[in-house]
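Every protein chain but one is kept in place in this view of the complex.
Right, chain A next:
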Amino acid sequence: MTAGTLNATLSVRNLSVRFRMRGGRHIAAVTDASFDLAVGECLALVGESGCGKSVLASALLGLLPANAECEGAALLDDGTDLITAGERLLARTVRGRRIGLVPQSPAAHLTPVRTVSSQLSETIRELRPVPRQERRAAAHAAAGRAAFPADHLDRYPHELSGGLAQRAATALALVGDAPLLLADEPTTGLDRALVERTADELRRTVDEGRALLMITHDLAAAARIADRVAVMYAGRIVELADATRFFGEPGPLHPYARGLLDALPERSFQPIPGMPPELGDLPAGCAFAPRCDLADALCGTQPRFDGRVACHHAHTEDPSRA
């Protein structure tokens, strides 16, 4: 992974986000994250809840609270730096137009007192030059793209099941035809068939020439649509891998990623012992070491991310297969 990769829709460089807390404490939510995302590519960012995945997404959209301090850069293809861009620029040209957000909790994202149809129409009015009388038809079309049933368009968000609310939110994100989609847990609360349908729908929008950063804990959904997988642990990207290699043979390199896959019910269904560390109180060395059975004295120092993995004891591939 080199700086300034061609065709990268999004280049994140050494992005760190810290929250200033009372009493001079700091919470290091994201530390030194770097990755590239190109058109036609889906990158899945996976990790346990509370590892900093959603903070990373909020940073890219300039939606962090006032006590957040960012370092590093996140460049769009025309050189716009999302980290230093002002609110005015983000609001007028970026959100919805260049980056579409599929939110984590659609029930909280949708306006509770207005129907789905009215919210779609409003978004269309703001983002696309559609004449007034054609807006309803455009809203229908937008709903159809996210597989939202047309006969539910006049319902209010509280009248929708979790799955339908998710699809309504996805439809809103697709309205502006943004070249980059950020999906924050797009499949949470959906049943398996709907997960696959939502995932396939997102994949189709990627194949139409968009880039997708999908933040998820659903490894099955990630395996279904991702081209590459980034594993995040305690605010750091600890592994960045090709999805086929990650989910198939030889599997992940980082012991945390291996443990995460092993916890799946179709694999050994064994949890990783312990819990993730507090982001306000990270150890000096490898943050995973206290839960890792390979840990030794070397793990007291922070492992360097070499572009594939950050671990002193990464799983070694069988050289005959490499």
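Assume a contact is a pair of C-beta atoms (placed from the backbone, for glycine too) under 8 Å apart; a residue touches a chain by one contact, two chains touch by 3 or more; residues count from 1.
Just so we're on the same page, contacts and distances are computed from a predicted model.
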"Dihydrolipoyl dehydrogenase", "Peptidoglycan glycosyltransferase MrdB", "ABC transporter ATP-binding protein" or "FAD:protein FMN transferase" - which is the UniProt name of the missing chain: "ABC transporter ATP-binding protein"
Contact with the hidden chain (one of A:144, A:209, A:250 or A:271): A:271
Listed residues A:219, A:243 or A:311, member touching the removed chain: A:219
Hidden partner interface residues of chain A, rising order: 46-50, 161-164, 188-194, 217, 219, 259-261, 263-266, 269-272, 274-275
